[in-house]
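One protein chain is absent from this view; the other protein chains keep their places.
Order of writing sets the chain letters: A and B. Residues in each chain are counted from 1.
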Amino acid sequence: MHDLVAITALGGSEPQVDTVGGVTCREVPGAALASAAARMGQETKASKALAKLIGAPAPGIGQHAGDTVTAFWAGPDQWMIEAPFDTHEELTDQVKSALGDTASVTEQTDGWTRFDLNGDQIPAVLELLSMLDLRNIDAGSVARCSIHHIGCFVLCRSDEAFSIYGPRSSAGSLHHAIVTAMRSAL
Amino acid sequence: MTQSNRLSGGQIDRNTTVNFRFDNRNYTAHPGDTLASALLANDVRLIGRSFKYHRPRGLLTAGSEEPNGIVELRSGNRQEPNTRATTTEMFDGLEAQSQNRWPSLKFDALGVNDLFSNFLSAGFYYKTFMWPAAFWEKIYEPIIRRAAGLGSLSMEADPDEYDKGFRHCDLLIIGAGPSGLMAALTAGRAGADVILADEDFRFGGRLNSETFSVGDQSGSDWAAQAVAELSSMPNVRLMARTTVIGAFDHGIYGAVERTGDHVATLPAGKPRQILWRIYTKKTLLCAGSTERPIAFENNDRPGIMMASALRTYANRFAVTASQRVAIFTNNDDGHRTAADLHAKGVHICAVVDVREDAPVNYDYEVLSGAQVVNTKGRLGLTFVEVALPDGSTRTLECGALGVSGGWNPNVHLTCHQRGRPVWNDDLAAFVPGSNLPVGLTVAGAANGVMSTQGALQSGAEAAAAALELSVAQPVLPEAEDTPIAQKPFWYVEGCKRAWLDQQNDVTVKDVKLSYQEGFRSVEHLKRYTTLGMATDQGKTSNISALAIMAEVAGKSIPETGTTIFRPPYTPVPISTFAGRMKGQEFHPTRLTPSHYWAKEKGAVFVEVGNWLRAQWFPLPGELHWRESVDREVRQTRASVGVCDCTTLGKIDVQGADAADFLNRVYANGFTKLPVGKTRYGLMLREDGMVMDDGTAARLAEDHFVVTTTTANAVNVYRHMEFVRQCLFPDMDVQLISTTESWAQYAVAGPNSRKLLQKIVDPEFDISNDAFPFMGCGNITVCDGLRARLFRISFSGELAFEIAVPSRYGDALMRRLMTEGEEFEVVPYGTEALGVMRIEKGHAAGNELNGTTTALNLGLGKMVSKKKDGIGSTLSEREALVEPDVLRLVGIKPVSPEEKVTAGGHLMNTTGPVDAAHDQGYVTSAAYSPILNSNIGLGLLQDGANRMGEKMRLVSPLTDLTVEVEIVSAHFVDPEGERLRA
């Protein structure tokens, strides 16, 4: 077992937590990610294999699904697969063996940083950050959007729980944008 | 004289008194006041000086159309010029200054301009300052800049925050007067998702200014009750203090919400204003109408106001501009003001009505068929002179004169998508035309429906129609339903100085003069006279000017046409448009995995696109950046150096057709590249110019990792998706960016292998035989961490690039530094990187400048003719392959200490120095601590055949001439022995 110590995307040894009003923003380094894109002509097989992996039908456009291992739609015949990092650091290998030749699988864990928002006034924060039509977003939705020129995924897990994935190198700017919007809106 | 002009009633909170300052004097007011109503309450009529003649001016209106009552708000770095007193909400501690006056409002030195008005007529800028031309920059412009303009800037950065936000709705209703409120009630009750926005802080529009009843309530009570009902609906969002500033494509509207302008101190983190982008399915414009003036001699004295404004001040704010008021009108609406003021106990001197058949009144005098022909009062109105139909004149002693010339529907937003309003003879006004922005309809006075009853009804109907509601007609309250009665009347004949545009000091005479001088289009009239420009955009003056222009031209008003209405509807501070995107937040900042470690080491950072990269790592005692960079280069070439190269774009290319795909996007071939090997790739644009370069490592038959330059990462990915989806849609190839996933470090120098062998797990043999130049593979490091290793070199040394998951990048860099201590390892930054690649003769961004071909860069042989590579066909165009095209060369000054300047041009040693004799130019330059000489790379005509030639390097702009020698671009290790070691 190697002895290299990981740091979070914001540069700390512990994830950052900020609370403003009734909303909490948590840095979440504990997510493993892999992308899977169906090979040409293998789309149906790939989505069946994915369904088996996540224990739910492969998510359609703008959706996410699954339990411990979950997946969300990222593009036509393309998904991101998400699992707890502690138990699934080797998620890419697991997805590769589950999907076999039906899909191209790429490790994405450290390509992204995740911020979880919890609270009852998240839409007031998000409307300052993204142009998403929040009326169309409910539990199970995922949408790609731009937050202060940073390309992000916004996942709605429930009315009071959202996850925002943004590129890891821009974590500081994204965190600043989120917390500033929280201070402004709440 | 505290609030000596207060009347009874009004929608102000009399139980609370607030203090404010205007021109450094203290006054009192009540919540619910505007700065304008508070000043009038305190008998302050003189508010500012006009733009050109510095004439004393007071308030003209009670709304956002105000041309005169323009003040500076706040002080210090929060000072904001050119703000309308009429829309400035009162709060305790409000601070305002008059502007465009010196030394004081009451005595303004530049008031002398008024005496020279004959020289400052229409087009005076163009006439007066024409010659001598040399005077313009040094004399005229500074004078004009000092004299003209309205408020002044603090010249400090605005310390407040501004936000941007995005909202979506089924129906956006713009304006919360009777039609807007009724529309919102109709839509809200039907369950539609509604946003109701109004620029005012109090909803109700004219209902708050009138004494009409709606149903069995006063208009303002009905409005308050409607607002209460709307507030209780979860599907309705009420946006007060929000001006919808523009109608954009496909139902998008811009709106500015003033969230913090009405409080003395902004709470921490709260924005002063929010710029909303509102996405709508349907929009209803209920923007009401604006009263227009009549022009007459000296009609600009403080105290001469719109009649409807006097009514607003009296009914809504319980204020009169004076205890003695006269009215000048061409329509019945002017009489309403007289009646309302009279009812509040204000003395009505007379109502002057241009119509012979003016309505009779027994409470005060009505002068039918009469006109106001002049006024008196230097800093405020004292007398009004009236011409009676029998030819005699009457002088009225009064402190305020209400003027009413009829009402103009507020059509602005209907024209933002190039729609044109149409003329309505009954109203003698423009109403919205048929070419409206998609999804927009208009109701109420904005659509020419001028009665309260009509407004309520048209609001309800328009909302139902917009939402295609099949509900029964809503029950409407009974309200005022008076027909329009007016006689179009624009100006009093024979006047010399009758003001149309009070903000820009444009008179009736100026409009006529401009026409005589040949400016026949209204757009030309606007530019020549400045009519309708600046903060009010002519909301009170444009139509009158058009009418006068039409009259002189002998045309109708619709034939004359209007100028184009453009966003924003009212002025918006630049800070609001900037929002959060300022200073360090102007763009996102991308940090490399070794950033925090580099910061600890005291690295100097440089912005590369959005990335912050370490530029060099100064050691204690190093005083000049060159000392650090020279040391980093020497030590890397002597032993080993480490550089964070995570910023290079990385794209994962997989699929059965991955190799074929790379064959298309690169000029050189990739199908024969074995697994476990990396190849340099040159990417062309379809026009044959070089787009980017990088490497492609084959990790499996169907799996490549492609690198791009830092600058082109986004463009190359986009281009590759274009090729995949649009050109070869049936190729089995999948792309995804992995730039951020891996922390990637270049480990370069003769000891690089030795250093890596301490880190790479022993089961992976990285000896020269097992892992030769251009090798690549998946490995593990530090006892089991997954990693990738590439044997590629940008520096020309034996070198590797090692990648680990980004979260471990910080730890890996620290480990490389401690394990490398025995080799005296150095971290190096982008400067040393640049020096070493110039020494090696590798092309980079400076050479891949969009105008160079593979041949120019000495890479012509890489362009394969045996396959369909993008750009290969057009790269063979005649002019691109002529024998003497530019070729990449090295440049060395004859005296090593002489500087080589990037951007300098190469000339023959003798002969003229001019464009015709230009031989080429320098693209990159550096000091090489290895050669102890300045060196450069450049592009030179027929360069490959000119090795050893002496030339002049010139930069005429910086007065530089250096004698240089043309050499091979490969200054260091031209045979490439080191990198294969």
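FYI, contacts are C-beta pairs under 8 Å (C-beta built on N, C-alpha and C of every residue); 3 or more make two chains touch, one makes a residue touch a chain.
One rule holds in what follows: contacts and distances are computed from a predicted model.
Chemist: Looking at what's absent rather than what's present, what does UniProt name the missing chain, "Sarcosine oxidase, delta subunit family", "PadR family transcriptional regulator", "Glycine--tRNA ligase beta subunit" or "Phosphoribosylformylglycinamidine synthase subunit PurL"?
Modeler: "Sarcosine oxidase, delta subunit family"
Chemist: Considering the complete complex, which visible chains touch the unshown chain?
Modeler: The chain that is not shown touches these displayed chains: A, B.
Chemist: Taking the full complex into account, find the residue in B:Asp660, B:Glu819 or B:Asp942 that is in contact with the omitted chain.
Modeler: B:Asp660
Chemist: One chain is left out of this view; which of B:Val475, B:Ile574 or B:Cys726 touches it in the full complex?
Modeler: B:Cys726
Chemist: Kindly state which of the options B:Asp868, B:Glu963 or B:Glu977 is in contact with the chain not pictured.
Modeler: B:Asp868
Chemist: Which listed residue, B:Glu95, B:Glu686 or B:Glu819, touches the chain dropped from view?
Modeler: From the options B:Glu95, B:Glu686 or B:Glu819, the contact with the absent chain belongs to B:Glu686.
Chemist: Name, in rising order, the residues on subunit B that touch the hidden chain in the full complex.
Modeler: Those residues of subunit B that touch the unshown chain are 249-252, 277, 279, 438, 657, 660, 686-687, 714, 718, 721-722, 725-731, 868, 872-874, 876-877.
Chemist: Of the residues in subunit A, which ones touch the absent chain?
Modeler: The missing chain touches subunit A at positions 61-62, 74-76, 78, 131, 136, 144-146, 151.
The rule is short, and it goes like this: only the chains that are shown with their structure count from here on.
Chemist: Could you state the distance in Å from the CA-based centre of subunit A to that of subunit B?
Modeler: Result: the chain centres lie 32 Å from each other.
Chemist: Would you pull the subunit A residues touching subunit B in the complex into a rising list?
Modeler: Its residues touching subunit B are 1-9, 11, 20, 29, 35, 37-41, 78, 103-104, 106-112, 127-128, 130-135, 148-150, 167-174, 176-177, 180-181, 183-184.
Chemist: Which residues of subunit B touch subunit A once you look at their complex with the stated criterion?
Modeler: The touching residues are 161, 163-168, 193, 268-271, 274, 277, 279, 580-581, 585, 587-592, 595-596, 610-611, 646, 652, 654-657, 702-703, 730-734, 736-743, 780-785, 804-808, 810-812, 815.
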